[in-house]
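The structure follows.
With one protein chain withheld, the remaining protein chains of the complex are depicted in position.
Presenting chain A:
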């Protein structure tokens, strides 16, 4: 299996020593994110997130399926993540390493298990028809902190997505095409955003948004997912350098500040995109919530 190259001893010493002196290689503050960029595609539900050199695309799609027999009133929401050699030569197709399992679980827990998407609203006919919403996450470039990038991409894509409207008359279900009726946005209950922290060796230095090199050298990591209401959706710290609980709590408060910033950023970009769309397609005042 091709393995990611570890940083050389010189690089390692250089990076660690500058970290102890409070400097990062790219000149960022210890608690600063890399420049975050978010773009939406032509279609609904495509989000392209860039966090420094890390790049992730999330695509949300929906189809009508039969609900699970044990949950007849719920729609289905799945997130698929696949790490391929495109992101980094260290990833192989079709063979999940442990790191990949953890990454996929983390994203799933952050968004799906915290019920960010109201699956009950995806039900069409109880026990027979429901929407299956599927978020495909493609990792295009890996330069550290994939969890954050993926989480931002999925959440932004979910908010951007519109599903076709459905009407029911007796037994027949009609799915209206996008041009026939204004598509419906998904009901998002809250917006979880992940924060990755990396701790570094003996006298702990805490970093936010570690790059790949910093990730390779770190001695432990903690990911906290929160929403802007101040609810913690998920904490995950598995092994790594033992942290003081007070320091952990301080990190969480710091994460909350960042979460509010990122949520505001996504909302701003969504609004800009909406305005662009209205201008382009002449959609003025037509919203799914309007009375017909």
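The criterion applied here is as follows: contacts are C-beta pairs under 8 Å (C-beta built on N, C-alpha and C of every residue); 3 or more make two chains touch, one makes a residue touch a chain; residues count from 1.
Note that in this section contacts and distances are computed from a predicted model.
Chemist: Look at the options "Ubiquitin-conjugating enzyme E2 T", "Eukaryotic translation initiation factor 3 subunit F", "Ribosomal RNA-processing protein 41" or "LSM complex subunit LSM5" and return the one that UniProt uses as the protein name of the missing chain.
Modeler: From the choices "Ubiquitin-conjugating enzyme E2 T", "Eukaryotic translation initiation factor 3 subunit F", "Ribosomal RNA-processing protein 41" or "LSM complex subunit LSM5", the unshown chain carries the UniProt name "Ribosomal RNA-processing protein 41".
Chemist: Going by the contact rule already stated, which one of A:32, A:86 or A:102 would touch the omitted chain in the full complex?
Modeler: From the options A:32, A:86 or A:102, the contact with the absent chain belongs to A:102.
Chemist: Of the residues A:159, A:211 or A:234, which one touches the chain left out of the display?
Modeler: Residue touching the absent chain, from the options given: A:234.
Chemist: Determine and list the chain A residues touching the chain excluded from the picture.
Modeler: Counting only chain A, the missing chain is touched by 98, 101-102, 104-105, 109, 113-115, 220, 222, 226, 230-245, 248-249, 252-253, 256.
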